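Just one protein chain is left out here, and the rest sit where they should.
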Amino acid sequence: MAPERDDHEDILLAPIERTGPGFYWAVAFLSLLILWGAAAYAVQFTEGLGVTGLHQPVAWGFYVTNFVFFIGISHAGTLISAILRLSKAEWRRPITRMAEVITCMVIFIGAGQILVDLGRPDRMMNVLRHGRYQSPLLWDATSISAYLTASLTYLYLPMIPDIAILRDRLGKRKLLYSVLALGWTGTAYQQKVLNRAIAIMAVLVIPIAISVHSVVSFVFSMTLQPSWHSTIFGPYFVVGAIFSGIAGLIVTMIIFRKAYGLDYYLKPIHFRYLGQLLLIMSLLWFYFTFAEYLTGYYGAEPEEMKVFWSKFTGPFWPFFWAMVLCNFVVPLSCLTRLQRHTVGKVLIASICIIIGMWLERFIIVVPTLSFPRLPFPQGVYAPTWVEWGETAGSLGLFALFYLLFTKFFPIVSIWEIREGREHSLKEVEQRIASYLPGDAGEKV
Amino acid sequence: MALWGMVIDLDRCTGCQACVMACKAENNVPAVGADEAQRGRVISWMQVLTETEEEDHEGKTRFIPRPCLQCDDPPCTKVCPVYATYRNPEGIVAQIYARCIGCRFCMAACPYNAKYFNWRGYQKEAPGQNPDVSLREKGVVEKCTFCHHRLQKARERALAEKRDFDPAEYVPACAEACPAKAIVFGDLADPASEVAQQARSPRAFKLQDELGTKPKVIYLTEGESSGS
Partner (left out) sequence: MAQPPPVSDRLVRTLQWLWLGWAFLLVGGVIIWIVGLILASWRLDDVVQASVGISLVAIPIFIVFMGVVFYVFWGVALHGRKREN
């Protein structure tokens, strides 16, 4: 039975068919950011890391913060796509593609932050040629490679039917789409193969994603430094990653909903559910943070308390309390009643959370380094234009990659929506009937 | 197999920093300039840390010369991703400048802040440098090596003169320069050596011993004469 063509699908194909002035303005703006970043890095490459604000003892600053932050955002794709797919949450259908693209693009940017941070980037191949697996950085390299491979595969497989639609309906780029569509014709057999492959990847990508951010946290927790050497870091970072990932996804959804007129597909109910997930993650994040700081405070070890007080009342208090405000207070006030003004509330909460989670990474990295155990002469970390530029350029690059993707492939999964319309209603009805007492709805 | 270690007597240390200057001269440690020093980028393989006792009403200041403590269980070598820092069989934690990628993980991991980074290209060829020690380029980590080049030279000299190597011939620049003779250096594995004997003193303690890094620089705390 040939699927009925929905005229609304033209909206989803429009960005690929036509390009308006808005796109060019966006590219121009992003290019400026990227240029700033490129200039910053060029200066750093020639002069050395001295052009940043880093020094002894704060040898890690913005770049490492950005690394953890961007890798954290990448958990958007995994959570929405894989977990919701496995739990058969039907509301995921218009969102999965956007989430998966975020994951793939942002991993590149995240891994790039470490390369920018190296004192000798010309020797980066040493990590491959002479790597030591006792070092958490090698765990990072392996786990991020696995995650990138898994995410790219997990993005590509569900795209195949959509690429086939592009191959058949669009006039241009026929060669590209024909090659990537792998000869998809929508037969039942092909569908079975694809569904099975996607299911395997969905199951696989979740533990890999958890391992990625755990391993990123181990870079800190495997050292002996006060406030870093904590067993909570693995789960804490994973929770924080999922938290910031959902926020990143919501902001992306709202931007493209506006830009491409996707109101028909991205409805308030989707934002409401995501908002509820965000609220849960905010509470979870607060719980972990509370447990971490209570433990430190109660034990009152002198080295830990130095760092503790520097965050609560010392030089880092504005960042720490801004973090609490952005990650807990604002989300709690915005997200508890999402019936009305859903999109607006969820947007405010998400923007705050993105800022708050960046601050959280900063608060983890810098204060511990600022207060060494021995009576070392202390300095204050003050980032320079190079570090700000690199951050802006990274965000710009991520946005540009994402934008370019939407010009080549549909940002909402067309076939999954069709599948939802044609099969899911019946399937869900049967499923719910099977939960109820009696034989009704039992599959024969 | 020798196990090179050091004992620093805090009772003798006057905080004159002759050890710091000798180390810088011997190892071509660059002077980073006033601007960079202001930004906290001084490279000082041997550094004298000052600790003011707050509990003591006299506000006594204590000088702690801190070279690399050449730990027997170094936290820095564990985290290096590229084998740029490792512990050699004689107990010296070596640094391979040509391999280092400048990730600064070892700097973040060292609980003694004994590692330093070349934030810019500080070093240039200049007359008066020690030809036995290589110059470090920008972007790599460096630290105290217990003047390992002196050990190599002493061994080679003994070989050339067809005699046995005498551990007393190997003295790092800081130990040699200290006017108060506060730094004693030698083979900790030889129970008869002076450094091993001093290490057994009741006044001996190790910095951050509880971390389990097993440092081979042992300090002797101030005795009764200093009123503590």
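Per-chain numbering from 1; labels A and B assigned in written order.
Everything below uses one rule, namely that a contact is a pair of C-beta atoms (placed from the backbone, for glycine too) under 8 Å apart; a residue touches a chain by one contact, two chains touch by 3 or more.
What you are looking at is a predicted structure, and each value in this text was computed from that prediction instead of being measured.
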Of A:Ala111, A:Ala150 or A:Ile414, the one touching the omitted chain in the full complex: A:Ala150
Omitted-chain contact residue, chosen from A:His8, A:Lys88 or A:Lys174: A:Lys174
Sole residue of A:Trp139, A:Phe271 or A:Phe409 that reaches the chain not shown, by the stated touch rule: A:Trp139
Interface residues of chain A (partner: the chain not displayed): 128, 130-134, 138-139, 142-143, 145-146, 149-150, 153, 157, 160, 171-172, 174-175, 178-180, 182-185, 187, 189-190, 192-194, 196-197, 200-201, 204, 208
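In the analysis below, only the chains that are shown with their structure count from here on.
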Averaged-CA centre spacing for the pair chain B and chain A, given as whole angstrom: 44
Residue ranges of chain B in contact with chain A within the complex: 36, 39-42, 49-51, 64, 66, 75, 78-84, 99-105, 107-109, 111-113, 116-121, 138-141, 207-208, 211, 213
Contact set on chain A toward chain B in their complex: 47-50, 53-60, 114, 117-121, 123-124, 126-127, 130-132, 134-138, 141, 219, 222-225, 369, 372-377, 379
